[in-house]
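Of the protein chains in this complex, one is absent; all others appear in place.
We just call them A and B in the order they show up, numbering each chain from 1.
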Amino acid sequence: MNLNKTLPVAALALIVPTAALAQDAPDVTPYIFTTLLFLMAGFLVFFMAAGFAMLEAGLVRSKNVTMQLTKNIGLFSIASIMYWLIGFNLMYPGDGWWISGWMGPWFSYTELEAVGLAAEDATLDYASVGSDFFFQLMFVAATASIVSGALAERIKLWPFLIFVAVLTGVMYPISGSWQWGGGWLSEMGFSDFAGSTVVHSVGGWAALAGAIVLGARAGKYGPDGKVHPMLGSNLALATLGTFILWLGWFGFNGGSQLAMGTVGDVTDVSRIFANTNMAAASGAVAALILTQVVYGKVDLTMVLNGALAGLVSITAEPLAPTLFGSLWIGAIGGVIVVFTVPMLDKFKIDDVVGAIPVHLFAGIWGTIAVVFYNGDASIVNQVTGIVAYGVFTFGASFILWMVLKGIMGIRVSEDAELAGLDTTELGMEAYPDFSKG
Amino acid sequence: MNLNKTLPVAALALIVPTAALAQDAPDVTPYIFTTLLFLMAGFLVFFMAAGFAMLEAGLVRSKNVTMQLTKNIGLFSIASIMYWLIGFNLMYPGDGWWISGWMGPWFSYTELEAVGLAAEDATLDYASVGSDFFFQLMFVAATASIVSGALAERIKLWPFLIFVAVLTGVMYPISGSWQWGGGWLSEMGFSDFAGSTVVHSVGGWAALAGAIVLGARAGKYGPDGKVHPMLGSNLALATLGTFILWLGWFGFNGGSQLAMGTVGDVTDVSRIFANTNMAAASGAVAALILTQVVYGKVDLTMVLNGALAGLVSITAEPLAPTLFGSLWIGAIGGVIVVFTVPMLDKFKIDDVVGAIPVHLFAGIWGTIAVVFYNGDASIVNQVTGIVAYGVFTFGASFILWMVLKGIMGIRVSEDAELAGLDTTELGMEAYPDFSKG
Partner (left out) sequence: MNLNKTLPVAALALIVPTAALAQDAPDVTPYIFTTLLFLMAGFLVFFMAAGFAMLEAGLVRSKNVTMQLTKNIGLFSIASIMYWLIGFNLMYPGDGWWISGWMGPWFSYTELEAVGLAAEDATLDYASVGSDFFFQLMFVAATASIVSGALAERIKLWPFLIFVAVLTGVMYPISGSWQWGGGWLSEMGFSDFAGSTVVHSVGGWAALAGAIVLGARAGKYGPDGKVHPMLGSNLALATLGTFILWLGWFGFNGGSQLAMGTVGDVTDVSRIFANTNMAAASGAVAALILTQVVYGKVDLTMVLNGALAGLVSITAEPLAPTLFGSLWIGAIGGVIVVFTVPMLDKFKIDDVVGAIPVHLFAGIWGTIAVVFYNGDASIVNQVTGIVAYGVFTFGASFILWMVLKGIMGIRVSEDAELAGLDTTELGMEAYPDFSKG
C-alpha cells in the first residue's frame, strides 16, 4: 500500500497519533523471550545439580554414597548463597559493582528488579536481571560439582564446603569476569561461548589441585605400581546422572546465546541444541567403539564420560560448527577421556569419577577447537585464555587447599576411609537394608 | 479513536482497512505467553510426582518400597481423574460451576476449549482453560503426595486411595475455592501466593489426621519411651527426589504468577525463580549447620527436608521478598524442620518422611512470613486463613479417616507390617535380587 499520493492533508491528524503510538510503545516481546530463555535454560542447568549428584553417587562405593549426596546438595546450596552475596556482582561489575549496599561502598550483594517492573525501567534489549542472575548462578554451581566428584571418598565435608564457598563466591567470579564480565580476555579476543574453559576447565583445575594436595585413596595405587580398581556402586544412577546432565546441557549451551527474541537468535539456539546433542552422541559412540577395540569390551563408565566429554568439548563453540563439525569435535572429546583416564592413574592422581579428563582435558580441547569454525578466534588467544585460567585457578586452588590442610586438615583418617565416610563421618548409611558384598 | 467524522472520504478506502485490522486483531502474544507459562510450569509441577515418589521410596524401608511407589503413581492418577470430574469446577466456580453437564444441572466436569480456538473466543487477558486446568491439576496431586509420605509403611492401599479421591475431588477444591476461587478468604484479604497453606498445609493437616488415626508403626516407640529409628533404604533416591521437587517448585511458584505476557509479569516470574532457589538453598544450609552443631554430625535427611521446608516457607510469598528476605525465610523453615521432627516423636506421631514438619509447620511459618514483605497482608488475616484451613482440613480428614477405619480398616495386620507390605499386600518386592541386611 502506497499512501503518498492519495492521502489528503486532513488525514494527518489521524495517522500521526497511530504512528506515534507505534513509536512510543516499544516491542517488549524480545525481552520476554530472552527472559524466558534464561528461566528455561536456568531450570535445565539447575537440574544438572541432580545429574552430578546421581553420577557421583553411582560412581563411588556404597559406603561413601551418603557423603557424596550431602556434598552435592550442600555445595549447590552454598554456591547459591555465595554467588548472591558476592559472586554475581564481582563477575558482572556492570550490574552492581561499586554500588553501595549493606556491605558499604565496597560492593553490594545482588538485588533484583522491583516487583511489577514497568517496561520503561527494563533493559528491553536484554532480559530481566533476575532471570540472568538465576541462569548464571546455575553455572557456578556446576563448577563446584566438578570438584566434588574428583575428590570423593576421602575428603572431609567441611573443608570441602569451605573451598566451595570461596570458589563460587570469589575465585570463579573473578576469573569469569575476565571473559564474561567484559574483562581483559574478552577484550583480547578469547572465545568461549558457554564455558569449556570458564566453567568446566575451572572446575577441573580446582579438582586437580585438590587431588594432588589430598592424595589418592588408600589402596588405590599399590606399592607394586598396580592400580586397584574401586568400582562404582550403582551404574544405573550414574547413567541417570549422565542423561540428566545431557538434558541440562541444552540449557547450558542454548541459554548462553543470551537472546531469543529474533529470528536469528532463536534459530541460533536451535543450532546449539542440535550441535550439543550431536557432540554428546559422538563422544559416547567414540568411547563405545574405542573401549571395544582397545580393551575388547565396552566400558559403560567410559561411554558415560565420553558423552560428557563430547558435551564439554562443544561448549566453547556450540553455535558455529556444522553438525558434522560437532560430531568430530565431540568424538575427539570421547577419545580424550578413554586415553587420559588411565594416564592420570600413571601419575597417581586419583580422580574418582573421571572429572579431570572430562571437564579439564576435554575443556581444553573444546576451547582450542573453537578456531576451526569460528573465524574470529585465534589459536594464540585461545591458548592464552586456557593458560590464564589454568594458572589462576590451579594456583589459587592449590594455595587454598594447602591452607585448609594446614588449618583443619582436609582428609579423613585412614580407618574412617576404609570403613567408609557414611558411617564414620555422618553416621548414616545410604543403603542400610542391603548387605555389602 | 473515531475516524468517521474527520477523515475525508477519499482516504477511507486506504486507511480504514489498516486501522480496522489493527483494531480488530488484538495482540494475542500475552495470551500465548501466559498459556505457555502454565504448560511449562505444569510439566515442572507434574514432575514433582516423580520427586515425591523417589523421596518416599528412598525414605521407607526396602520391604515397603513397592507399596510406596504404587501409592504414588496411583494417587497421581486418581487425582487427575477426580480433579477433572469434580474438583476443578468446584474450586473455580467461575469456570463452569452450575453449568449443566452430564451430571445434570448441579455442575459439570471440566471441558476444554474447542479445537482450533479462534482468537475472539479466547480469554485473551488470561490463558487457555486447558493450560490452566493442567497447571491447577498438578497442585492437587502435590497435596495428595504429602499425605502418602507421612502414612507410609502401615496403611492399606485402597483406603488410602479412597481418601485421596475425596481429598482431591472434594476437600482440597472446597477449601481451595475460599482463596483461589474468589471465596471468602480472598475477599477478606488472606494472602497465599502459591499455596504454603492452600496446598502444603492442607496436605500436612490431612497427613496429621491420618497419622493420629492410624497410629505409629509397630516398634517405632518402645514401651520404654525410646524412639527406634527406622532408616530409609535408599538415600540416593531420596536426594534425587528432593532435587526433582526443587526443580518442580520453579513451576509451582513461578507459574502462580498466572501471567507472563508483560515486562512486569515475566520479570516477576524471574524474581520468583530466584527467590525460590534462595529459600531452598538457605533451608538446606540451615539444616546442614544446625545438625552439625546440635548433633555433632550432619544429617542428610534433615538437609533434604531443610531444603523442602525452605521451599514450602517461601511459597506463600515468593514474589515480594528480596533475595535476602528469601534467605532468612527459607532458613527459618530449615530450622523448624530440625526442631520439629523430634518433637513429633515426643507426641508419638509417626511421620515416616517428615512430611508434617516440612509441609504443615513450614507452611504455617511461610504463611505468617508474608506479612514481612507484602504490605497488603495482615497477621490477623493470615492467622485466620491458617486456622480456617486447619480446622476444615484436619476435621474433615479426621472424620474421613475414622469412617474408613470403621468401614474397611485402614491398617495392615502387624504380621504384614513386620514382614513388609510389598510381599504381604502386593506380592512383589522392589529389590528382589538383593538380600536384606
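Heads up, the rule we're going with is that a contact is a pair of C-beta atoms (placed from the backbone, for glycine too) under 8 Å apart; a residue touches a chain by one contact, two chains touch by 3 or more.
All values derive from a computational prediction rather than experimental measurement.
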Problem set entry | Which of B:36, B:188, B:383 or B:403 contacts the chain that the document leaves out | B:36
Exercise. Which residue among A:31, A:180 or A:246 touches the omitted chain?
Worked result: A:246
Problem set entry | Touching the absent chain when the full complex is considered, from A:320, A:377, A:404 or A:428 | A:320
Problem set entry | Residues of chain A in contact with the chain not shown | 1-4, 7, 9, 12-13, 15-17, 19-20, 22-24, 29, 33, 36, 40, 44, 61-63, 231-236, 239-240, 242-244, 246-247, 250, 254, 260-264, 266-271, 273-275, 277-278, 280-282, 284-285, 288, 292, 297-301, 303-304, 307, 319-320, 322-324, 327, 431, 434-437
Seminar exercise, completed: Note that chain B touches the absent chain at residues 18, 28-29, 31-32, 35-36, 38-40, 42-43, 46-47, 49-50, 53-54, 57-58, 65-66, 69-70, 72-74, 76-78, 80-81, 84, 109-113, 115-119, 122, 124, 128-131, 133-134, 137, 157-158, 234, 237, 240, 425-435
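Going forward, only the chains that are shown with their structure count from here on.
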Exercise. So how far apart, in whole Å, are chain A and chain B when each is placed at the average of its C-alpha atoms?
Worked result: 31
